[in-house]
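Got a structure here, written out as structure tokens. Questions coming.
Just one protein chain is left out here, and the rest sit where they should.
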Amino acid sequence: MSKRIELKSLDVYYKAFLAVEDVSMVIEPKAITAFIGPSGCGKSTLIRTLNRMHEVIPGARVEGQLLMDGEDVYGPDVDPVRVRRQVGMVFQRPNPFPTMSIKDNVLSGYKLNNSRMSKAEAEEITEKALVGANLWNEVKDRLEKPGSGLSGGQQQRLCIARAIAVEPDVILMDEPTSALDPISTAAIEDLAVELKEHFTVVIVTHNMQQASRISDMTAFFNIAGSGLPGKLIEYDKTEKVFSNPTEQQTEDYVSGRFG
Amino acid sequence: MTDTKPKAVRRLGDVVFANLAFFAGVSILATLATVAAFLFAQSVPAFTGPPIDAASEGFFSYVLPFVFGTVYASVIGLAIATPLAIGIALYISHFANRKFAQVLGYAVDLLAAIPSVVYGLWGILVLAPFLSPTFNWLNENLGWIPIFAGQVSATGRTMLTVGIVLAIMVLPIMAALIREIFLQTPRLHEEAALALGATRWEMIKMAVLPFGRPGIISAAMLGLGRALGETMAVAMVLSPAAVVSFAVLTSTNSNTIAANIALQFPEAGGNYTNLLIATGLVLFAITMVVNMIARWVISRRAEFSGAN
Partner (left out) sequence: MTTQLNSSFRGTQDLPKWLSPTLLVSFFLASFGLQVLLASDSDSAEINFIPVAVFGLLSFTLALYVISRVIEGVRKATDRLVTIMVSTAFSLALIPLLSLAYTVVTKGVARFDAEFFTFSMRNVVGEGGGALHAIIGTVEITGIATLISVPIGIMAAIYLVEYGRGTVARLVTFFVDVMTGVPSIVAGLFAYALFVIFFGPGVRMGLGGAIALSLLMIPVVIRATEEMLKIVPNELREAAYALGVPKWLTVLKVVLPTSLAGIATGIMIAIARVIGETAPLLLIAGFTASMNYNPLDERMMTLPVFVYTSYANQGVDMQAYLDRAWAGALTLMLIVMVLNLVARLISKYFSPKG
């Protein structure tokens, strides 16, 4: 279920512009890996390459190698749509489908792909995913109501339920709490910690406390200036990065001297 | 190099759907090309075939009065509609209160929804008799101005009536367009003007009108495009004659291309039909040019509007 992701000198481009340069790292399964760094350092760009969402933007491309349990994600005969079915993603702002009920939102990964399932199966998947996203008790009486009627934090957990309903190997979270209040944030953080039991979890965050609270590994990215590519500065166990970083830049950032 | 490797698998559904969409888009280009080609093909016999009584002196002397009538009626309509449209747009965007303005906007939009044949009926049975005494008055008192000279029509079915009907018909679209542009005036510019102690008119003069000028021009061009092609209202209201005349109060008026087609086509046969199609091609060309200029003005503005 949970896969190891290996990046080998990965370069990410928007047309001719090199956004992220030469990243090599191994993301461990059944752990939370946090990407931190100042705005514009390419951490969001990089996380979008892990499920080939990056190439949705016209002119965006990737050079280098990305292996998922040894399989080349950017191989010549790989279908990006299939990659995305195995790598779930949660976005900055909660984005449930406004035309669908809560239940249909959870099942959207199946329904939008025209997969048929029995009623019993559908109910089982819905319950399992909502329980997994710590949302079941709050919404079990109104599964047929529209998902947009929920609070921001509930909507974000609905999006997580939607992502885990298709049983992916990896969950990517792109600043999942930046649009939420502190209580909803705490609920998502708890959930992330539970999710690593089953999934490889990668989270991009602006919030250093959040990274230090929940992640096992932390990658620090930085840019030398605007127009220059983002680079991976340091990648290590989270305690090490926050308490005793090797690089001066990392120390400056985690101690709050810039960014 | 990873980016030179063969393209990844394309799904059948994606390929089919994308191509359907592409062909729908391209069909627009094909359709317009077909329209031009077929009209052209059907026009040719008017020049090569045996001469037609109506156009015994050749196509161009036949079509010229109609071209004049088309342009003249539209220009009169536009001359009346443009200041009114600016006034209406200003009223809705800057004078009426917000709730009221919405209702007013809807009322003006309603004018656009009325079918042109209803305008025609109203124009000839209500407006023309209503205006007739005023035409007499204009002729008596301002008859020294050439356009008001001549023998006044007894029915009111004159060029001026047509111009007024056309003005009413193009007013809604022009007012709506200008209103949109006025509402886009950067709030900051307006507030800056008001903060300087300007009256409402001074604020409009300083901030709104300069910002909206290209919008007014393009709205006028689009209104012109509409007026040029308007058929039924003109066909019903105007009392036509094959002349070129600037007089707007008489019963001998230059007909418009569109109205002439509508009046003659149902009875026409043989080469006459081709002749009428040829005049339609001329109308098509005129409106195309006018609309293209309008769009060009709009797109130029869109490129330079860094303000919003």
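Letters are used for the chains, namely A and B, taken in the order the chains are written, and counting of residues starts over at 1 for each.
We take it that a contact is a pair of C-beta atoms (placed from the backbone, for glycine too) under 8 Å apart; a residue touches a chain by one contact, two chains touch by 3 or more.
Nothing here was measured: the structure is a model prediction, and the numbers come from that model.
Within the set B:Val16, B:Ala79 or B:Leu188, the residue that contacts the chain not displayed is B:Val16. Mapped onto chain B, contacts with the missing chain fall at residues 11, 13-14, 16-18, 20-29, 31-32, 34-35, 38-39, 41-42, 83-84, 86-88, 90-92, 95, 104, 107-108, 110-111, 113-122, 124-127, 131, 133-134, 137, 168, 171, 175, 194, 199-202, 204, 222, 225-226, 228-232, 235-236, 258, 261-262, 265-266, 269-270, 273, 276-277, 280, 283-284, 287-288, 290-292, 294-295. In the full complex, chain A makes contact with the omitted chain through residues 51, 53, 56, 58, 81-86, 88-89, 91, 93, 95-99, 108-109, 111-114, 146, 148-149, 159, 162-163, 166.
In the analysis below, only the chains that are shown with their structure count from here on.
With each centre defined as the average position of its C-alpha atoms, the distance from chain A to chain B rounds to 54 Å.
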